[in-house]
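Note that one protein chain is taken out, while the other chains of the complex remain in position.
By letter and in written order, the chains are A and B; residue numbering begins at 1 in each of them.
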Amino acid sequence: MPILQTTGLEKRFGGIVATNNVNLSVEKGARHALIGPNGAGKTTFINLLTGVLKPSSGRIALEGKDITDTSPHQRVRLGMARTFQINQLFLDLTPLESVGLVVSERLGSGADWWRVVGTKSAVTEEIVEIIERFHLSDVMFDRVAVLPYGKQRLLEIALAFACRPQVLLLDEPAAGVPEAERHELLATIEALPKDVTVLLIEHDMDIVFSFADRISVLVNGALFVDGAPEEVAKDPRVKAVYLGEELDA
Amino acid sequence: MANPALTSHVSDYLKRRARWSPLEIAFWVFAFATIWLFPSKYLILKDTAILALFAMSLDLILGYAGILSLGHAAFFGLAGYFAGLVAKYGYINEPVVALVAAGLVAAALGFVTSFLVLRGSDLTRLMVTLGVSLMLGEVANRYSNITGGADGLQGIDIQPIFGRFRFDLYGHNGYVYCLIVLFVCFVVARRVVYSPFGLSLRSVKGNSLRASAIGIPVKWRLVGIYTFAAGLAGIAGALLTQTTAFCSLDVFSLDRSADLLLVLIIGGTGYLYGGLIGAVIYKFLQDYIANLTPQYWQFWIGLVLVIIVLVGRERMAGWIATGRGTIESLFSGAAARSPKLAAPDGK
Partner (left out) sequence: MLTILFDGVAYGMLLFVLACGLSVTLGLMNFINLAHGAFAMAGGYCTVILVNRYGVPFALGLPLAFVVTALLGGLFERTLYIHVYARPHLDQVLFTIGLVFMAVAAVDYTMGSSQQFVQIPEALTGQINVFGIGMGKYRLLIIAICGLLTIALQLILTKTRFGSRLRAAVDDQRVARGLGINVGAVFGLTFAFGSGLAGLGGALGAEILGLDPTFPLKYMIYFLIVVTVGGTSSITGPFFASILLGIGDVAGKYYVPKLGAFVIYAIMIVVLIWRPQGLFARATAK
C-alpha cells in the first residue's frame, strides 16, 4: 500500500485549474521527485497535501487513512511534514528554540505551561541530536534572522525532520543556496533515514537524478509522466516539455 | 546518539535562562521595600501596582501572541463590577475569594470572546475587542439600577482580608494586598512564558503559518493565552474595586484601553517587565504632568504617543540601547546572549 496517495485531486481558483485530476502514489521509503516547468502547480500540490489549501475535489490518503478533511497541524501529528520553498522560519527565535519547539510539541509537552523549557532530558537529548545531524551546533544559540542562508535552509529542513514524519515533503530545498553551502545541504538530505519517505520538488536536474528513485512530472497541474528516472529521462514528451519551454523563452 | 557533553551544556543553558536574574530579584526586593520606604505614597503606589498587573496581562496577548486589542478593559471592568456587586450584596464576603472568583469570571468572558479574535485582520480584531468592551459599558449603563450607572457602584463594603487585615484609610493594607497579588500573578505568568506553551506562542506570533506546519494547534494556544490574560486583567479590575470600594463606567472606556497601550509602549512588549516598568513611568509622568496642567493631560499624552511613534520604538530602544538592552537581557535570565561552545570543556 502506498504511504501517500491522491485520488482525482483537483484545485480550481475561479477559472484556473491549478491542480488537474492528479492521481499520485508514493511508496514507503521512496525517494520520489516531483518535477515540472515553472507554474506547473507543484507548490499548489504540496499545499493541498499539507492542508494549507482545500481541494475542489478529490481525496488524499496517508497510510491508507483519508486525511482530506484534517487541518494542517493534525496532518503533522499524523506523520506528514513539509519545508517551504521560501524559508518560513521563526526569525526571533534561535535554532535551539525552534527545534526544541517542534520536539516538545511532538512529545506532548507543547501545551505544558508550567514546566520550564529544558527540564525534560529526553526532549533535550533529541533536540541536540537533531541540531547535530543538521550541522547547526555552531549557530544554535544565535537568532535565526542573523544566520547565513545555507544554515537557514538547513534549519528549514531540520524543523520538518524534527516532526519525525513518515512522509517528508521538501519544496525546492536547494533553492537560493549559494554554491559553497550546497554540498552540506545535499549531503544532509542524502543522509536522511531510509524509513522516512521523501517527496522532493526540485528544478535542479542533477539533484533529481542523483537522489530520486522515482520521478513524476507535473505539467499545467496534471500528472504528465510517472516512472523510474531512466524512463523519464528518455521520454521524448518530457524532453519536449522542457526543451519546448526553453525554445519559447 | 547525541553528544552528551553538548546535551548537558544545552540543558544547563536552558535552565539558567529561566532562573531569576539578580536584577529581577533586586526589582522585587525594592518593590516590596517601598512598603516601608514611601509610607505617604500608598495610594499612587497601589494604583501603579494595579496598572502594572493590567498592563502585564495585555503584554501576554500583545507582546507574546501578537493580538492587537483595544478592548482589554472589558475584562478589567467586568471583574471590577463583579467584585463590587458580590461585596455590596454580601454574596462573597472574603475579599481574596471574591478576587479569585472575579478573575474566573473575566477568564470565562475571555474564553468566549477569544474565538472572535482569532479570525480576521488586525482591524477586525481591534474592532471586535473594542466593540465587546463598549457593549459591556452600554449594558452596565442600561442596568443602572444594579450597577449605579453613570454615578458608579457605591456603598461597597469590603471586609477585612482573611478576617484580619482591614482596608485602612492610609492604604497600607490595600497596597500590600495589591503588591502581593501582583507578585503572585507575575510568578505564574513568568512560568507560562518560559514554558513550552510560552515558546509556542512566540512562534505563533512570529510565523503562524510555520507554527501550524510543525504541528502546533494555533487556535487553541491563542484561546488559552487570551483566557489567561483576561483572567489576570480581571484580577486587576477587582483589586481596583476592592481597594477603592467604588466602580464606575469608565472602566470600560476606550481611554483606559488606550492608556494601557501607552504603558506598554513606554515599557516595551514581549519581556513581561514592560508592563511593570511602563506602569511606573506612566504613573510618574501622569503625576508630574497633572500637577503642571491638570486639564489638558490628554494633550500631552497624545503628544508623547505621537513622538514615540515618529521617533520609532526601535530607534528609541537603540538610544537607550545599553540601558534597555541590558535591562531586557538581564531580566530575561542570565546569559541570554549565546554562550560560546568552547564553554563545556574550558569553563
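The rule is short, and it goes like this: a contact is a pair of C-beta atoms (placed from the backbone, for glycine too) under 8 Å apart; a residue touches a chain by one contact, two chains touch by 3 or more.
Just so we're clear, the structure is a prediction, and the values are computed from it rather than from any experiment.
**Student:** In the intact complex, which of the depicted chains does the undisplayed chain touch?
**Tutor:** Per the touch rule above, the missing chain touches B.
**Student:** Based on the whole complex, identify which of B:31, B:50 or B:70 touches the chain you can't see.
**Tutor:** Only one listed residue reaches the unshown chain, and that is B:70.
**Student:** Determine which one of B:65, B:102, B:132 or B:211 touches the chain that has been left out.
**Tutor:** B:132
**Student:** Which parts of chain B are in contact with the chain that was left out?
**Tutor:** The list for chain B reads 62, 68, 70, 116, 119-124, 126-128, 130-132, 134-135, 138-139, 141-142, 254, 258, 261-262, 265, 295-296, 298-299, 301-306, 308-310, 313.
In this text, only the chains that are shown with their structure count from here on.
**Student:** Quick check: how many Å separate the C-alpha centres of chain A and chain B?
**Tutor:** 40
**Student:** Residues of chain A touching chain B in their complex?
**Tutor:** On the chain A side, the touching residues are 50, 52, 71-73, 76-77, 81-82, 84, 88-94, 96-98, 100-102, 104-106, 109-119, 121, 124-129, 132, 137-138, 140-142, 159-160, 162-163.
**Student:** Which residues of chain B touch chain A in their complex?
**Tutor:** Contact set of chain B toward chain A: 1-3, 6-7, 10-11, 13-15, 17-18, 191-192, 194-200, 202-203, 206-207, 209-210, 212-218, 220-221, 224, 337-339, 341.
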